[in-house]
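Attaching a single structure in structure tokens format; questions to follow.
Here we show just some of the chains, and they stay where they sit in the whole.
A and B are the chain letters, set down in written order, and residue numbers restart from 1 in every chain.
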Amino acid sequence: MDYSIYLSGEIHSDWREQIESGIKESGLDITIYSPVTHHESSDEVGVKILGEEEKPFWKDHKAAKINAIRTNTLIQRSDVVVVRFGEKYKQWNAAFDAGIAIGLGIPLIVMHDPALTHPLKEIDGAAMAVTETPQQVVEILKYISR
Amino acid sequence: MDYSIYLSGEIHSDWREQIESGIKESGLDITIYSPVTHHESSDEVGVKILGEEEKPFWKDHKAAKINAIRTNTLIQRSDVVVVRFGEKYKQWNAAFDAGIAIGLGIPLIVMHDPALTHPLKEIDGAAMAVTETPQQVVEILKYISR
């Protein structure tokens, strides 16, 4: 059974790599999609390609839209969207991706520390599984790939 | 011109009331939808109706799903979704609602302090207007209602 998954959220830990290596070790037939996770490239892409902006708002705007071409295309191609919430930062883009997945009818797996349960309850409530570790995500993928 | 709008996000300031009174004063034909904004009712609704839970996760889960019946139905009925991000709290549910709106193809108006521009860039990038005050939202509604 082949699946495509999109890994959204936290870019400051190696959770994507852990899922990726877990998938490889288990020999699963899974295509992994991600956003561009190099922070600076992602922030600068708009002005770098389309020209400088004085206002930070428009700089961010141009970057966000180029990133969205990739992000939305890959979310729509995925069978499952996995969203990881870390300890730091606002991470509104992670919650936003989770919402897009639900709006499109694509199943969601969430990963976060139990300490975040209350503020994430709406997203957890819409998810097919709420995990804490990359290993649990890999176990789910192994199970649905049998 | 009649419209239906959904007001998502911050529940600790009176921005909804300001939009509502601005709409009334301008005599606009706009139906306003909101989530249940009484914090405690919203948190307790699951266990209160469906029975107690020992684990906070399941307490939140039951509440989140009952709230989602209302939330998702009203978002789908709306012509425009307005999402307000305040100073406090994680507000992941606000970002989640913004994502649902985009996933469903419903236009988005965002409202937040310019200080939040960078962490909200993906959501701002998907929005039809980025505002700072309820008055600006009312002005937009007046304009599109002419």
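Everything below uses one rule, namely that a contact is a pair of C-beta atoms (placed from the backbone, for glycine too) under 8 Å apart; a residue touches a chain by one contact, two chains touch by 3 or more.
Worth saying up front: this structure is predicted, and the values here are computed from it rather than measured.
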Discussion item. Let me spell it out: one sequence, repeated, and 2 copies placed. What is the copy number of the whole complex?
Written reply: 8
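In this section, only the chains that are shown with their structure count from here on.
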Fill in: Relative orientation of copies subunit A and subunit B, as a Cα rotation angle in degrees, nearest 5
180
Worksheet item: When the centre of a chain is set as the mean of its C-alpha atoms, what distance in Å lies between subunit A and subunit B?
Response: 23
Response to the item:
The residues of subunit A that touch subunit B in their complex are 56-57, 60-61, 63-65, 67-68, 71, 85, 89-104, 114, 116-126, 130
